[in-house]
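A single protein chain has been omitted from the complex, and every remaining protein chain is retained in its original position.
Moving on to subunit A:
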Amino acid sequence: MASQLLGLNYEEGLRKLELPTLAFRRSRGDQIEAYKIIIQNTMPPRPEVTYNWVNITSEFFHATKDLELGELLHDDIFGLFEAMSAIEMMDPKMDAGMMCNRGKKVLNFDQAVKAGALKLNNLTMEELVGIMDSMLACLVTWLEGHSAAQTILTCLYLHKPLSIEDRALRAFSIQTLKLIAIINNIVHSAGVFEEEDFQPALYGYGVCAEVTEVRAGGMMREVEEELQRAVKATRNKQGEAWDPKMQKQHEDAVALFSRIRFMRLFYAALAAIMRREPVSIPEAERCLASCTELVCIMQNTIGRGLRPKQPKDEEGNKVDYPVIMGFEPLVNQRLLPPTFPRYTRLRTRKEAMHYLEEMVTRLRHITKITHCLTFHSALEFIEHFSESRPCVLSRSLAQVLYLGGDKLWGGQGMAEALREAARGFICPPALLSKAPVMNNTQAKEYVDSFFTRCVRPFEQLIQTCGHNRARQRDKVAHLLEEYAMLQDEADKVDAFLHNVLLKSDQPRPHLAYLGTWVLYHTLRLMIKYLLTGFTLELYAVHEYHYVYWYLYEFLYVWLVSALSRADAMLLEQDGYDTNKTGKSGRSSKNRNRNKKRHRPYGKEITYNQALQHLCGGYYKAMLGLREAGKVKLPLQEFDSEQVRYEHRFLPFSVVMTPPPVHYDQFLSMTDLSNFPQPVSPATLYHDARNHFFKARTLLETIHTPNTEVQQLLKVVKTNFVVMKLLEGGHKADDPTRPQFDFTTHPCFPIIKI
């Protein structure tokens, strides 16, 4: 390099070396020096704390004798309140540091090696498999939301993986650290976790930055190949008896091989998904498919690993779970926050393997989100996935895969995808290609800014579905505020486009197109909010009637009407298209397509009508049961129905369409004395029966019913019979209260009398 510079002059030399000039470097150096001087002068010198301790023990004990019983000595700003927030030392429930000081010394990596308690080389196959399985069990426990310090980081080998001499264990340890890092990264970038789902803190334990990702994979592969040779060499030869020693070697090698390979492929799959490239998804799918097979082998070979000795009974220490070499449960105890110590029960190896198996299946499922080409299908996919209560890693991965950086999967921007979604949903004339209204610059601007405005709420909609089920309800309540504002905006844009379109050459109305689209999502959120109350078991039985009433009387009615409107608009648009093509040769083809596209939302409308009647059935049934005195009611003075009602529907108060229904409206609408005929429980049961019957008829018209429809059918059929029995006076005098069985469907129970 230097020789090449010999012939060059100063300026050329600098350019070649990409260096700035000396003058610049001098000035920069001066600035840095100046900064150092200023900072040193203004910052107070760090005080070197030296104490001059004087023992006052007896003096102190003597002085406190002057205090009265129960009297606290303190200054003005410190009070009993502050005193109560102090953590109490030497209390096993509060003092996390107390654990480490009991019994045997807790050794860190270096101490353990020095003491001969940690082997770095010549580990037996039993030990290797056992350590790896324990690591996996720790990893799984971490993924279930426990602190890394109490799970995976209790493995001493992970503290200094480069000091391990055994090649298999070293590669596995490094790969595990890399895996922890990538999982942390995935969960972080998706941002759909709460403190109960995941503890991201790794307490400064590195990801082993000295070894690159590629090198780590390479190390794994080398070990893998070596083991594969061992597996082959020890294989049973045909026609010969299998030497038992050989057989054991073979089985051990298979056990170790499957673990190493699983770890490598699992990491590779995650890394491939995170790349979000069209080619990387099939690669991830291949890796995950092998992982499924490897987990099976791992499950069958758990027994080959070293197992921990049963803990001795006299050590009644709760956190002291059975450990094997390389694990020190208390090694990080002092890293935990100074709150009360939490105990972590580690998963057993069997449980861990089962968890890994299911996780791989979940990950294989979420890669299918790449087949969702429209926003609505992706939303449906994630919503549906969320119903299976997936783990935080798979939830996060689905989010990252679809929402990713600034572009959705497939390279579309969110605004663009939403524009397409709205077009697909209701086909607003302004969104058609070559729509004349787009020549109007202001109209174009309005439409563009509307979809830009949509991006955030719809992103949040997707993210909401990524959160755990319990948190989703809260998030939906917040989201409704966003959608209320969006609704307002959509109505304004619709009105403007309407005016522009009426004045154009081909006058067409443009009423409530975008509005209906936003309304559809708002209604779905509202329904979801109420229904998740059932899945989370929030409602008391005496609340069922108004929750189902709200769904039956308003939300499903509105949803059906929004869908019907979209349906009509799509058909109308088809009509326009056919007229435009006129008598050209394609008209017959078009007609065929029309027939096929007949009532695009037919199925969804029928389904929602069925649910409306189902809710109506529950509402009437609950009224009947209340009238018959079969529902336990709270005492009015302690538990006001109005307060409960208002609390249950509180998030709806921000939404303008549909308008919130207040408690007094509910009372006047459901007042039984307003009914034309006198009402008895029997007449209410009769109404309920009719509703269940209608729901059943509607559900039965759905072709190719999915599992949910089948579950609902079972529910309505049973409830129909129950209502008939009640109507006939069965058990009318029996004071036992009915049971609501949510096992068939989480939101719509089977009533049992």
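Basically, a contact is a pair of C-beta atoms (placed from the backbone, for glycine too) under 8 Å apart; a residue touches a chain by one contact, two chains touch by 3 or more; residues count from 1.
In this section, contacts and distances are computed from a predicted model.
Not shown: a single chain whose UniProt protein name, out of "uracil phosphoribosyltransferase", "Sm domain-containing protein", "SWR1-complex protein 4" or "Protein OSCP1", is "Sm domain-containing protein".
From the options A:R15, A:R28, A:H62 or A:R167, the residue with contact to the unseen chain in the full assembly is A:H62. Per the touch definition above, the residue from A:A34, A:I87 or A:L667 contacting the chain not shown is A:I87. Mapped onto subunit A, the footprint of the missing chain covers residues 50-57, 59-83, 85-91, 97-98, 100-102, 334, 338.
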